[in-house]
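Please see the structure below; I have some questions.
A single protein chain has been omitted; all remaining protein chains appear in their positions.
Let's turn to subunit A:
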Amino acid sequence: MQRQLANMKQSLFDQGYLDEQFIQLEELQDDTNPNFVEEVVTLYYRDSVRLIQNIENALDKNPLDFAKLDSHMHQFKGSSSSIGARKVKIECTQFREYCRAGNGEGCKRTFQQVKKEYATLKKKLEAYFQFARQAGPVEKACRPK
């Protein structure tokens, strides 16, 4: 099971969903904080709901306030970067480019991509952590359920 877990993780990196920062977070895990990465990721997804809503609201305004959009996205991009969410971060960067160019349509289009990558990663990480809990340390796996 540990090998399957390692493979799962490897493919997340190979497919570009995660970057080096995720590994940095894993290195902060130890016996005293064995679920640190999952805690940070959970916090990210919880906190992001608010950040994403801010962007949605700002995109609904007419005319668009690009400075505000950029500022909201800066916050969301920062958090995404902190957990190693590579594809999400890439879309965020694109969004900010459109903000700076004052391209509203570009922003709206890219934001759909941001949300798509965000949702995809969430599913993959949920599966990963769930599997990690099942795989666990060898002793746990032997205990009857």
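The rule is short, and it goes like this: a contact is a pair of C-beta atoms (placed from the backbone, for glycine too) under 8 Å apart; a residue touches a chain by one contact, two chains touch by 3 or more; residues count from 1.
Note that in this section contacts and distances are computed from a predicted model.
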item: Absent chain [UniProt protein name; select from "Response regulatory domain-containing protein", "Exportin-4", "Trafficking protein particle complex subunit" or "Tryptophan--tRNA ligase, cytoplasmic"]; value: "Response regulatory domain-containing protein"
item: Omitted-chain contact residue, chosen from A:40, A:88 or A:107; value: A:40
item: Contact footprint on subunit A, counting only the chain that is left out; value: 21, 24-25, 27-33, 36, 39-40, 43-44, 47, 74-75, 77-79, 81-83, 93
